[in-house]
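Below: one structure in structure tokens.
For this depiction, one protein chain was excluded, whereas all remaining protein chains were kept in their positions.
Up next is subunit A:
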Amino acid sequence: GNAVVVKPSEVSENTAKLVADLLPQYLDKELYPVVTGGVPETTELLTQRFDHILYTGNTAVGKIVMAAAAKHLTPVTLELGGKSPCYIDKDCDLAVTCRRITWGKYMNCGQTCIAPDYILCDPSIQSQVVENIKATLQEFYGEDVKSSPDYERIINKRHFKRILGLLEGQKIAHGGETDEASCFIAPTILTDVSPESKVMEEEIFGPVLPIVPVKSVEEAIELINCREKPLALYVFSNNKQLIKRVISETSSGGVTGNDVIMHFFLSTLPFGGVGHSGMGAYHGKHSFETFSHRRSCLIKDLKMESTNKMRYPPGSQKKVDWTKFFLLKRFNKGRIGLVILAVLGVLAAVMTKVSFG
């Protein structure tokens, strides 16, 4: 039931133009305008007072949006990002695991907020992981990835250069080919990555998959917990207990066990972040709740005033006892409960009138 101002991203120019042209042809222009533009336009827009702001984007801008919202005490839903870790247990079906990870990582050329950002696994299975992903990439995109119609490109030169910079000093186990003219970066795997390296500092948001060796699940959990809370967390294992443990000992926006991305598609699950990965959630009914104010309403009768007498001054111990009785007892839907309550209410009214009348 809200009026909405829609602000598409100027980075995806063509889609922004499409939305700006078409949406007003379908929706009521007076209530759902589209505002286009870049940073200056957005900044100006944010000085206005809104009754709720939902922002999907990066953490840095999320802080700016929330600070602007604070001026008007506007509640916000922030869908941000982070580095979504992907832990692979030694005890799992590596072929299936790697196929699922490959799908989630390289779809949209890695430009997915819930893509598995980096892998954590035992050094003994690292090379197998690489081989399996290589095989899957072949299956998905063929010999020449560049000519596959199913592989995307990086959105613009700025991000292309940014992702390229993350490869510096890294051991490239597969991929690494780039073509600036078409913003092409081949599906790339990095091995023996150090948690302190540049590629482990920021959300990659590209087709580069670092593997960070860890010797145990404890080490993996510790590594995850000493970083900002991610938007998604992934864990692959045949051992149900291990999966339960990783979920219980970490925090993240959402989780998919034994797959990636899929929790996003179930609309009964709230989709959102925690900590630096965001606040609030949406999808399905959760979206409706996000954009509604749940207003508590209590409608009383103007009669039965004598039951109120116990709360009015002058105070007395007797009144306190009666108040306790009426407030601490919970009565739920049952008809019998209502009848008993009504009888008690009449009794209380009569008794109070007698003692105070």
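Just so it is clear, contacts are C-beta pairs under 8 Å (C-beta built on N, C-alpha and C of every residue); 3 or more make two chains touch, one makes a residue touch a chain; residues count from 1.
The rule is simple: contacts and distances are computed from a predicted model.
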item	value
Chain excluded from display, named as in UniProt, from "Metaxin-2", "AL3B1 dehydrogenase", "COMD2 protein" or "adenine phosphoribosyltransferase"	"AL3B1 dehydrogenase"
Of A:K71, A:K146 or A:K215, the one touching the omitted chain in the full complex	A:K71
Contact set of subunit A toward the excluded chain (per top definition)	51, 59, 62-63, 66-67, 69-71, 73-75, 78, 80, 92-93, 96-97, 99-100, 103, 139-142, 148-151, 225, 236, 238, 240, 243, 247-249, 251-259, 262-263, 265-272, 274-276, 278-281, 293-303, 305, 308, 311-316, 319-320, 323-324, 327-328, 330
